[in-house]
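The other protein chains are all here in position, but one chain of the complex has been omitted.
And now, chain A:
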Amino acid sequence: MIELRKVSHSYGDRAVLRSVSLRLTERRIGVIGANGSGKSTLARLINGLVQPDTGQVRVAGLDPVREPREVRRRVGFVFPDADAQIIMPTVAEDVAAGLPDRTSDTAQRRVTEVLNRYGLGDHADHPAHLLSGGQKQLLALASVLVTEPDILVCDEPTTLLDLRNVTLLRRTLDELDQRVILLTHHLETLRDFDRVLVMDEGRVVFDGAPEAATSYYRELMATPW
């Protein structure tokens, strides 16, 4: 379970999260909101990439601030820009990078299995930076999932993708055994989710079923400034 208790965070004078309290237990959770609404900060808090100014975050009882490695072992994170996530020259090497003893036969077998599962098996030895946008995002996903996290946090992974790749990524996420927290602007992706949070100006302004949440969000966005 992920729990946030009265969490606030600011970048300088700009408050991006204002006393947010949440208990996240569902298998598929969506987070929507305008740019700058605090979605990404919320996601980064869960992974310990951002520390709360006030309040507490707990992931499976662990504090991401005090035990970041333990938390990150449990929580995988996929960023919007897959290019920035690639740290090794070839596809297979990038997936292996997160594994302990990455050159062992066991690690190599695991890499091959993961690459085949995400349709990248034929690209194992290809330069990672030459993959298409969709393939790069699948590689980012594979690189995170190879370590078998319990929870996957995806921060707008479809932002730079075309419709075909959005569909591909959505199907891939649907089939995952892991719990998924998805931040997105593609509202239809959240159709079958268990719970959707709507964020606005650092607060969770709606928390409920996907259809009601997306309707609320559309109305919110239609309101003139």
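Here is the rule we go by: contacts are C-beta pairs under 8 Å (C-beta built on N, C-alpha and C of every residue); 3 or more make two chains touch, one makes a residue touch a chain; residues count from 1.
In this text, contacts and distances are computed from a predicted model.
Per its UniProt record, the hidden chain corresponds to "Energy-coupling factor transporter transmembrane protein EcfT" from the list "SbsA Ig-like domain-containing protein", "Protein-export membrane protein SecF", "Cytochrome b561 bacterial/Ni-hydrogenase domain-containing protein" or "Energy-coupling factor transporter transmembrane protein EcfT".
In the complete complex, the residue from A:Arg72, A:Arg110, A:Arg179 or A:Arg195 that touches the missing chain is A:Arg72.
Taking the complete complex into account, A:Ile86 is the one of A:Val16, A:Leu42 or A:Ile86 that touches the chain left out. Within the whole complex, the absent chain has one touching residue among A:Lys6, A:Arg23, A:His129 or A:Arg191, and that is A:His129.
Where chain A meets the missing chain, the touching residues are 47, 49, 68-69, 72-73, 76-77, 79, 81, 83-90, 93, 96-98, 102-103, 124-125, 127-130, 143-144, 147.
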